[in-house]
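Below you'll find the structure, written out as C-alpha cells, and then a few comments.
A single protein chain has been removed from this complex, and every other one stays in its place.
In this document, chain identifiers A and B correspond to the written order of the chains, with residue numbering beginning at 1 in each.
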Amino acid sequence: MSSAALRRPALTSSFGPYLVAGAVFLFLGAFLIIPVLKVIQVAFQDPATGSLTLVNFQDFFASTLFRQSFFNSLYVASMSVVFASAVALPLAYLTTRFNFSGSVVIQTLAFVPLIMPPFIGAVAMQLLFGSNGSLNLLLRNHFGVTLPIMEGLNGVIFVQSLHYFPFILINLSASLRNIDRSMEEAAQMLGSSGLRLFRRIVFPLAMPGYIAGASLVFVKVFDDLGTPLLLNVNTMLAPQAYLRISSVGISDPMGYVISCILILFSIFAMWVSFLGMRGKDYSTTQKGGGGLAKRDLRPYEAALCYLVVLSILAIVLAPHLGLLLLSFGTIWSFSVLPDGYTLAHYETALTSAWGFIQNTLLYAGLAGLIDIILGTAIAYVVMRTGVIGRKWLDYIAMAALAVPGVVLGIGYLRVFYSVEMPGSGQPLATWWGIIVIALAVRRLPYALRSCTAALQQISPSLEEASENLGASKFATVRRIVIPLMAGGLVAGFVTSFATAAVELSATIMLVASERDAPLAYGLYLFMQSAAGRGPGAALGIIAVIIVGLATYFSHRLIDNARRSRTDVANNGGGH
Amino acid sequence: MPTQSRNHFRKLGLGIAAVALLAASQVARAADDRLVVVTSFPSDLTDVFKTAFMKEHPSITVEVVNKGTSSGVKYLIETKDNNQSDIFWASAPDAFEVLKGQGLLASYSKEVDGIPTDLNGYPINDPEGKYLGFALSGYGMMWNTRYMEAFNVPVPKEWDDLEKAEYHGHVGLSSPSRSGTTHLTIETILQGEGWEEGWNTVKAISGNAKTITERSFGVPDGVNSGSFGIGIVIDFFGFSSKASGFPVEFAYPSVTALVPANIGVVTNAPNEGPAQKFIDFLVSEKGQALLFDPKIMRLPVNQNAYKGAPEGLPNPFDGTIKTEVQFDSEASERRYNVVNSLFDVMITYRLEDLRQATAAIQAAEKALAEAGGDNAEVKGMIEEARALVNKLPVDAEQAMDADFNAIFTVERKEADTKVEGRQAEIEQQWDTMVVENYQKARELAEQAKAKL
C-alpha cells in the first residue's frame, strides 16, 4: 500500500454512500416508481371529469364485493402462512439440526416449488388434486368420497402454501444455522429437550428469519393473482384488480384503486414485520462457533425423519410429478394416470424451444446479476451508512413485491415506448433489455432479503480492520464484504434467477417479437391449444430442470464455502 | 475460506462471461424485410400460416407476437405513438371494434372470389372496411365422454338442456368480459330469446356451472382434463381437442350464430406492403384450405375451400349448421359493456350464491315432483324463488341506452361529456340487490321443500 493511498480526501467517505444511494434511487425511480405512478394515477382521477379526486377510494370501501375480496385475500394470505410454516418448519429443523444424509438435496428439492411454470402447473395440480383428479378418482372409486382440496379459497391456500413455503424454509434455515450451540446446550443442561426445547429456545431465537420468510409469504400470497385466477377464484383483491384492468374496452378505475391498495397494504405488512423484528437481532454465533450442534440420528429416529421429510416432499413435489407425467403422457383425461407414454412432446418442445431457453438463461441471468448488485448496494447503504432516508430505499425496493406484473408492464409501455433507443431508433420498450429490467425490478425484493441477511452476519469490525489498514470504502466492500457475503449473494442470485425464469405477467406485455421471447412465454403459447399441453409440460420440465440444477450447484457452492469456514473455526477454537 | 471464495468467484465470473457472450450474440441478429403480426391465436394456428406464407414470399420474415386478445388490444393502444406492429389477428369482433373506435385500424377491402358479403345477415367483413373475416366459428357444447359415463350424465342437445338439475355442477363456461367468444355466445342467446328470457337461460345454465373460467381456453382445458364434463365453447376448440386425441365430442345446438374470426391492418403499419400480401394469402383458396389442419379445424369463409374439407366438418354455406338467429351486431355493440358488467356482477363474482339458490330450487322441484306435483302453495313459492333469481337490475331499454352505457366506457379525453354515476357505484347497487335476491330465493326454496 503506497502512502498516497493512505492520504485520501475525507470527501469520498461522506459523499460515496450518497452517490450509491442516489444511483440506486434513480434506477428505482425510473424503472419502478414512475411507471407505476403513470398507471395508478387513474385511481385518483374522477372518471367523469378527469379531475383529481378520492371518490374512487370511497367507492372501493362502499363496495361489498371489494370488502369481501379484501377479507378473502387477508384470510387466504394468513392461512397460507400457517400451512407454509407447517411444511417449512420440520424441513428446516431436521436438516439444520441433525446429520442427515442428503440435506443439500432436500434443501434443493424444497426450493423447486418456487419454479412452478405458469398455467401448466395449475393443469397438473387439477389433474392430481382437482375434484376429478387422480387422488379424488381413486378416493371415489374405492371409498366413495372426495376431498375438495382445489375448491374455492381452500384450493388457493393449498396451492399457495406449497408454492411459497420455500421462502420460510430458506430464511428459517439461515437463522437456525446462526444460533450458537451453547444456547441450545444451556437449555438441555437445565432439563429441556425435544419439541419443548425447540418451542421455547430454538424457535424464538430463529424468529427474525421466520418473520422475514413469513412476511414474504404473506405479502406474496396477498398480491398474487396467478393462482386464484387459474383456480377461477375471483373474489380476492389481486384477481379483481387484474380482471378490471385487463378487460377489453372497459375503463373502470377500480382496478387501479385496488392496485394502490395492494401496494400500500404490502408496504404496511413489511413495516409491521420490521417493527416486530426490531431489537430482536439475535445473531448469536460467537467466534465462528458454527451454529446448532448437528446430532447423529439413531436408526429408528432416522427412519422416522425420512418418513416425515419424504412425505412432505411428496406433497410438495406432487405438482412437478404431475407435470412430468403430463410431459410423457399421451392423453390424460379423467383418469388416474395418462393413457400412454411418449417422448414426442419433448421432441416438439425442443425443436421450437431452443431460442426460448437461450433467451431465458440470458434474461434471468442478467436480471439476477442486476438484483444482487442492487441488493448489495441497498443493503450496504441501509445498514452501514448514515444516508438520510436510507430506510426508504429498502421500502421502495420491497414495494416491488406488491406491484402486479401487468401494472408494471403497462407502465413500461407508457413510459418507454415514446423513448427511442439510441442508435437503432426503435422504441426503448421493444428492446429485449427492458424485459431484463422488468424481471430485475420484479425479483429485486428476493435478492435484497438475501443480501441484507448476509450483510447482517458480517461484523462491522472486519470492515474497520480493512479501513484501518488503509483500504478505501470501495476497496473494503470489494475485497472484504463481498467475499464474505458470497453465500448470501449466491442465494439471492439463485432466488431471483429461478423465479425470473418462469415469470410471465410482466413479460407478456413487453415481448415485442417472438425471437426475443423467454421460455415462460413459449409455455404460454403452447398452453393456448389442446395439442400444446404435452409439449408445454415438456417445456415446463425443461425449465424446472435447468433452474433446479442451477440451484443445486449454488447450494453446493454455499455449503462448501461454509464447511471450509467452520473447519477453520473448529481447528482454531478450543472445542 | 479465502481460496474457497475466490474459486467461488471465479465460477461466478465464468457465469457472467457466458451471459455476456449470449448477450452479444443476441445483438448480432439483424432484421430483414419483416412483418409483425400481433395475435391471440395459438402457435398451432399461426405456425401453419407463417410457414406457408414465407414459402410463398421468401423475402419476408414473419414475426408473430402472441398476446392474448385483451393484452393485444392494450398493447396496440399503449404503443400507438410509435407503432411497430403491422397486423392484428384475433377471433373476437369486439376487440376489432375497440381498435376501430380508437382509429387504430387502416382500411383494407378486397373482393375475393368465393367469399360472400354476409352469412345469415351477419356481415363477414366490417362494413366500413377496417377489418375482415378469415374463418367462421360457431358456438356449441363440448363434453368429455369419460366424464359423462362416470357420472352417468346424458349428452345435452340444446342450451335449455343445460338448465336441468341433472347438469348441476357439471358445466363450465367463461365470462363474456374475459372472452370475446363467450360474449358472442351470451349475446346470441339474448338475441335469440329476448333480453329477459335470455338472461333467465344464461342464469339457469350458470347456476349449474362448476366454474366460470378466466380465459376462454380454460373451458376446453377443463373439459379435456375432466375437471368438469360439459363446456360452452367455440367450435374449433372442440374440433381441435378431439383431433389431439382427447376423449371429447362437440355439437352445435339449434340456436347458434356463426361469426367470423378476423384480421386487420394496424394504422401506420411500418410494413404495409407485406401486411397486404399476408391478408391476400390468408383469404385465398390456398390459404383457406390450411384451416383444415387437424390442429386448427376452423371453417373457411371462402366457399371454394370446402372442396377439400375433412370428413365431419360441417359446411355453413350448405345449411349443415342451423343458425336460427339473425345476429344483430349493432345491438350487440351498443350494450356491449352493460352485458359484460351484468354477467360479472350477477354470475361471475356471485357464482357460489347463485349455485346455492339454483340447487335449493332444483331440490324443491324434485321434492314437489316426487310428492305428486300438485301442491299449489309450494309451486307458488318455487316460482317466486325462481323469479327472485331471475330478477334483472337493468331492463332491455336501459341496456341499450347510450348514456347509461357511457358510464362503462368513459373516455376522459372529452372533458365535456357529462356522465351520471360511476361504474363502481352502479355495480355496488346491482350487487346488493343480486346477493339479497339469491339469498331470499334460497330461503324460499328451502321453506317450500320443508312444506312437503
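Going forward, a residue touches a chain if its C-beta (ideal position, glycine included) is under 8 Å from a C-beta of that chain, and two chains touch if they have at least 3 such contacts.
Everything below uses one rule, namely that contacts and distances are computed from a predicted model.
A.B. asks: Have a look at "ABC transporter related protein", "Ligase-associated DNA damage response exonuclease", "MlaD family protein" or "Phosphoribosylformylglycinamidine synthase subunit PurL" and point out the UniProt protein name belonging to the hidden chain.
C.D. replies: Record says "ABC transporter related protein".
A.B. asks: In the full assembly, spell out which visible chains the left-out chain is touching.
C.D. replies: A
A.B. asks: Looking at A:Pro204, A:Gly340 or A:Pro460, which makes contact with the chain not pictured?
C.D. replies: Counting the whole complex, the residue in contact with the absent chain is A:Pro204.
A.B. asks: May I ask which residue of A:Thr49, A:Asn154, A:Ser182 or A:Gln426 touches the chain that does not appear here?
C.D. replies: A:Ser182
A.B. asks: Name, in rising order, the residues on subunit A that touch the hidden chain in the full complex.
C.D. replies: 180, 182-183, 185-193, 196, 200-201, 204-205, 207, 280, 282, 284, 286-287, 289, 293, 296, 573-575
In this section, only the chains that are shown with their structure count from here on.
A.B. asks: Which part of subunit A faces subunit B closely enough to touch in the complex?
C.D. replies: By the definition above, subunit A touches subunit B via 45, 47-50, 55-56, 59-60, 62-65, 123, 126-127, 130-132, 152, 229-230, 232, 234-235, 239, 243, 246-254, 330-335, 352, 358-359, 361-362, 365-366, 369, 410, 413-414, 417-418, 420, 426-427, 429-430, 432, 483-484, 486, 490, 508-509, 511-515, 521, 524-533, 557, 560-561, 564-565, 568.
A.B. asks: Using the touch definition from the top, list the residues of subunit B that touch subunit A in their complex.
C.D. replies: On the subunit B side, the touching residues are 1-2, 4-6, 8-9, 11-12, 15-16, 18-19, 22-23, 26, 29, 36, 41-45, 63-71, 73-75, 78-79, 81-82, 84, 92, 94-95, 98, 144, 146-147, 150, 177-178, 180, 210-214, 217-218, 220-222, 224-228, 237, 240-241, 243-248, 295, 336-337, 340-341, 344-345, 348-349, 352, 408-412, 415, 417-419, 422-425, 427-428, 431-432, 435.
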